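A single protein chain has been omitted from the complex, and every remaining protein chain is retained in its original position.
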Amino acid sequence: MRAGGGLGAADLAALRFTLTQAALSALFACALAIPLARALARRDFPGRGAFVMLLGAPFLLPTIVAVMGLLALFGRGGLLNGALAALGLPPVSIYGLHGVVLAHVFLNLPLATRLLLLGWSAIPAERFRLAASLGAPVGALIERPMLRATLPGAFAAIFALCLTSFAVALILGGGPRATTLELALYQAIRFEADFAAAASLALLQYALCGAAALAAWRLARAPLTGAGLGRPVERWDAQGAGLRLLDALIIAAGVLFVILPLALVLLRGLDGLAEMPPSVRGAAGRSLLVALAATAIALGLALALALRGGPLAEGAGALPLAASSLVLGTGLLLLIRPHLPLQAAALPVAALLDGLLALPFALRALRPALREAEARHGRLATALGITGWRRLRILILPLARPALGFAGGLAAALSAGSLGAIALYAGEGQATLPLLMARLMGAYRMEAAAGVALLLLALAFGLFAVFDLWGRGGRHARA
Amino acid sequence: MGMRPPAIWQALADNIVTVTPGWSEAYGLFLEGEADLVLSYSTSPAYHLIAEEDPGFVALEMEEGHYLQVEVAAKVASTDVPDLADAFLAFMLTDAVQSVIPTTNWMYPAVTPAAGLPEGFESMRPAVSLFLTPEEAAALREPAIGAWREALSR
């Protein structure tokens, strides 16, 4: 198939499929996010805050759980086909390129919506008032320029995330015709132990993802935070009954699309909770520890890079977005192997890896907050002789607390849900929740696995909520 | 062998719902009703029969035979405790251990227990078992996977 690490025809096909599905996924996610974000930006309704918070959920979900949720809705035995059959209509198949794109839209539409929503909430209320008093069209005057500034970054970010997709692409793509670069990498490492081929594939993927990640980094000007998602701005345009109805329908569709698969995961998991083995406690504890360690690593690195500043720091922070966790994990373990038994290293490596993978998101959230704290109060602090560690403790950290909370929550939740390096090398008695779930599935115990998936979801959300709420509880939030 | 493998795969290709990263995802989809057939073990029906008292699963028998998957316990040549290793291997072969393997690991034991195999293990045992040496398997793997990928990529 390959010789000396060169790229074969199959690899080129994988490259083509990888690019196609990522581009289509990013396109649809962004296109659908525009009406949803606009509706959320200009309408208030009970549960709006909860829905916006829930938009973070698919992003934090372990892939296989998300896939199962989607299949329960769109699969051959899913709700949609059940309804079609009841109406006497032929079934639709989710398997194929469209299935891959659908899954990626489910996973990333929320991210796109939040990024665009931030763009909308960053528009000062005065502009809408001005437009209203001038009778000027809001779309052309205010919204379109904002979208022009925000959309390319959202597109590039989602494109980069979809480039490293493999389980979703393989399962929903219907097999080898949906081979992505990441899958080819997985095959080269796991089945063929062909590190030369893996290295050339990894380099190709790095180059691609690096370019996309860099583009995302440069283009995305909106900070990634939970700020600005509070109440919608009062609007004088868009008061007509038709537009209200349209927005209501869009929001309802968005709620259904995001919440139904999650609810199905929840339902499946409830039955399985009682089936979980006793080892679930230890696994939950280890997951929690790894998540907290990963959070500390991600926040520490993000703080150091953000304080350091400069293009080098930005590049370093964006890099993990380009990396496949498989490649990073294998590389780290190959480095450690001569010095430590793999089993002893598995948990610390998992934490380090999760921390590194969460770094770009943490950095994106922290940098603007730190910059603002410096811009507003830096000179005063300097004049008062508040420097070094004291400056961090007295000035920077308290003022950046909301961003710290959000970034920490994101890192913790991403880590709790990730299988990471540990899946490959963890020994007996080292299982985290995702690994326990995989093992239960490997032992016919699908119900128990669904229960663990639910627990995992609860842990990821709980961690996110605790950190985020801590961040919002600061003094600064009120001042 | 009749048809060549590429032709067989091509004929099958439009009936294949999907391929997953591992067995457990595929079996999960199968149990969720996504597919009527799944590539699994001939002992899978026995699991459902014994653990869930559900007789509704069957393994299809292939006339060419079924490949054996063997899991092993062994003594490492460089061990410092050879006596202990020998004692452990001897223990592994006792009836007490061998008799629980079918219903815990869901595989055939190395030594048939005195009480015989549980229900489902004898009745659904494939007639022909195939076994390839590691060298044979290594030589076959690349062309076999290549043919499979080629046929299913279309």
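By letter and in written order, the chains are A and B; residue numbering begins at 1 in each of them.
By our rule, contacts are C-beta pairs under 8 Å (C-beta built on N, C-alpha and C of every residue); 3 or more make two chains touch, one makes a residue touch a chain.
To be clear about the criterion, contacts and distances are computed from a predicted model.
Asks: One chain of this complex is missing from the view, so tell me which of "Acyl-CoA dehydrogenase family protein", "Sarcosine oxidase subunit alpha", "Chemotaxis protein CheA" or "ABC-type thiamine transport system, ATPase component" is its UniProt name.
Replies: Its UniProt record gives the name "ABC-type thiamine transport system, ATPase component".
Asks: So there's a chain missing from this view; which of the remaining chains does it actually touch?
Replies: A
Asks: Please identify which residue in A:Arg281, A:Arg308 or A:Arg376 touches the non-displayed chain.
Replies: Candidates A:Arg281, A:Arg308 or A:Arg376; residue touching the omitted chain: A:Arg376.
Asks: So one chain is hidden, and I want to know which residue out of A:Gly242, A:Pro338 or A:Gly385 touches that hidden chain in the complete assembly.
Replies: A:Gly385
Asks: In the complete complex, which positions of chain A touch the hidden chain?
Replies: On the chain A side, contact with the omitted chain comes from 376-377, 379-380, 382-387, 390, 393-395, 398-399, 401, 474-476, 478-479.
Methods note: only the chains that are shown with their structure count from here on.
Asks: Averaged over CA atoms, how far is the centre of chain A from the centre of chain B? Could you give it in whole Å?
Replies: 37
Asks: Given the complex with chain A, which residues does chain B contribute to the contact?
Replies: Interface residues on the chain B side: 16-25, 27-29, 31-35, 44, 47-48, 51, 106, 142, 145-146, 148-149, 152-154.
Asks: Taking the complex as given, what residues does chain A use to touch chain B?
Replies: Contact set of chain A toward chain B: 1, 10, 13, 64, 67-68, 71-72, 75-77, 95, 166-167, 170-177, 179, 183, 186, 191, 438, 441-442, 444, 446, 449.
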